[in-house]
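Note that this complex is displayed minus one protein chain, with the remaining chains in position.
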Amino acid sequence: MRAHDNRAWLLVLPVFVVVLFSAVLPLMTVVNYSVQDSFGNNQFFWNGMGWFRELLDPSSELGGRFLAALVRNLAFSAMILAIEVPLGILVALCMPRRGWRLAVTLVVMALPLLVPWNVVGTIWQVFARADIGLFGAAVNGAGIDYNYAGEPVAAWVTVVLMDVWHWTSLVALLCYAGLRAIPDAYYQAAKVDGASRWAVFRHIELPKLRRVLVIAVLLRFIDSFMIYTEPFVVTGGGPGNSTTFLSIDLVKLALGQFDLGKAAAMSLVYNLITLLVCWVFFTTLTQIDARREGAA
Amino acid sequence: MARITLDGIAHSYGPRPSVPDDYALKPLHLEWKQGLAYALLGPSGCGKTTLLNIISGLVQPSAGRLLFDGQDVTDWSTERRNIAQVFQFPVIYDTMTVGGNLAFPLNNRRLPRMQVQARVAETAAMLGLTDVLDRPARGMSADAKQKISLGRGLVRQDVAAVLFDEPLTVIDPGLTWELRSKLKAVHRALDLLMISVTHDQTEALTFADEVVVMNGGRVLQVGTPAELFERPDHTFVGHFIGSPGMNLLPAAVEGARARVDGHELALPGHYAKLGGRVQVGVRPDFVRLTAGPGLPVQIERVDDLGRLRLARVRLGDHPLVATVPPGVPIDGVEARLAIDPSRMHVYVDDVRVEPE
Partner (left out) sequence: MSARRVVLAVYLLALSLPIYWLINMSFKTNTEITSGVTLWPHEPTLANYHRIFTDPSWYMGYVNSLSYVVINTVLSLACALPAAYAFSRYRFLGDKHLFFWLLSNRMAPPAVFALPFFNLYSAVGLFDTPWAIALAHCLFNVPLAVWILEGFMSGVPREIDETAAIDGYSFPRFFLRIFVPLIANGIGVAAFFCFMFSWVELLLARTLTTVNAKPIAAIMTRTISASGMDWGLLAAAGVLTLVPGALVIWFVRNHIAKGFALGRV
């Protein structure tokens, strides 16, 4: 039904130029760095696939470091998804449908999303401390030893909790939008058919939420995979490197140690992984859309 | 179930209704009998869907009682009332097959599996769905989906009544005939009480044994299609039913004659003295252009509809629609009208008044 017209490229041109400038050009410099080595003083020489081989070899220092950070990221993403998705759905089911209650709920839920990420880090940096934070004091007061600066487990708990506090609202809001799109007739028919609350969820709400959930999982996975600021502010990657995620490690390499070649190689592999995940989700999404359109 | 009684049912969507206008449904009293098909007919916003939802339990009435066979069910949940409802928008459960959809209400009531399968097969046979029982419900056409919705309602053996909320709206016009005949066949076979909401008078008049005409939250008349056509109790009914609707003229009634703008019309009987706003009504079918003597009118337009001709005329200041019988010539703007007095009705403040 859409007209085929290549002149539409004129409309797309501004976006194309902007993204070219902000994505392609920088990536080209990264590719450039990734195949070179330098002695400093801006003297570069060809290194071919050297950095990549080192990166993908777990026994090397670079490779080992990369693998460890990757594993940490995957574990982190798995944890936050396992909490945020069910919690988000639950909250969406509990949200009011209209009125002042809805306005208040929306505002309070949006607040964590609007906090600058470093302030999120600062908030939790303080909140989880035993000496000046309510949470830290309460947990320690209840008898549990909790010190995120000293113990890796506590550090992980803090970082995961912080992310759940920060982003569950996004999942909930997306699910809420999906739920509101379900026509009333479905709920009425379910009442007439005598369906239990669980049956309504399983047969009406969950199927309709499929598309929204794919989007939510995609966004949360990718954003948690790229996470930098919040853990950096709270733990700085520590204690030791127990919370050193891929972005943190990469920035350390690139802007801290100025190890351009290694950083560039790592950047490219990092980017490639995210692209792959993105592609998988995008395909799933188009499949869901195609099926929906075919059935309508 | 033998009958449904609505006793003083009224409904307001606002929190504290005080004046009549606050009520979406003004207090009404209706009795419906088993085995008959009823239509709730009226324009959008007249309260018919509200009334339907009160019967099914999706809406709790602000006032009045609902009785099934004399039992007060006003507080009963939808499930307990055991009615079936088919919505405007085909509702099917995407995750299940057609058979799964039909079985759903029975599974919710935890009936034994053999019984469920038997009922599903029976219902599918009745609706012509046997061939597609194993297909996913998601990919079916709109009219098949409506049949599935209907099937979910009928699969319960003891269903008290079947309610329809404008079910043919999304169906292709070519397929509505087929679905309508299926509905009639089901009705005859199961001897159920069926109530259908519609704003389409053709649908109402062909589907129903009795039609409930509503407007502005009020029930204006309940009657068979013939009764509504021949003896509309309210000017709205006269105007809404029939295409084109009834002619209405303001008049002064004295005894057995009515005066409209100085012209005299004969009435079917003698009327007592009338106060209030008086109108006379007569259907275009009984107002004929004639070559002989009659009321003088000006012709504004003649519509040739093939099987008949309709003339839009003016009697003085008042517009009228009249039939042009075959053979009556139209020349010029002047013409004469013959009105059958036995078909005239008198309305005072929109309500019909009987002659003495």
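The chains carry the letters A and B, assigned in the order they are written, with residues numbered from 1 in each.
Here, a contact is a pair of C-beta atoms (placed from the backbone, for glycine too) under 8 Å apart; a residue touches a chain by one contact, two chains touch by 3 or more.
Please read these numbers as outputs of a predicted model, since none were measured by experiment.
Of the chains displayed, those contacted by the omitted chain across the entire assembly are A.
For the chain left out of this panel, the touching residue among A:119, A:200 or A:288 is A:119.
Remark: the omitted chain is touched by one listed residue; of A:103, A:153 or A:206 this is A:103. Chain A residues in contact with the hidden partner, per the touch definition given at the top, are 1-9, 11-12, 14-16, 18-19, 21-23, 25-27, 29-30, 90-91, 93-96, 102-103, 105-119, 122-124, 126-127, 131-135, 137, 165, 169, 173-174, 176-178, 180-181, 211-212, 215, 222, 225-226, 228-229, 233, 246-248, 250-251, 254-255, 260, 263-264, 267-268, 270-271, 274-275, 277-279, 282.
Please note the rule applied: only the chains that are shown with their structure count from here on.
Chain A and chain B have Cα centroids lying 56 Å from one another.
Within the complex formed with chain B, the chain A residues making contact are 183, 185-186, 188-189, 191-196, 199, 202-204, 207-208, 294-295. Chain contact summary for the complex, chain B toward chain A: residues 53, 56-58, 78-79, 83-85, 87-89, 91, 93-96, 104-105, 108-109, 138-139, 149, 152-153.
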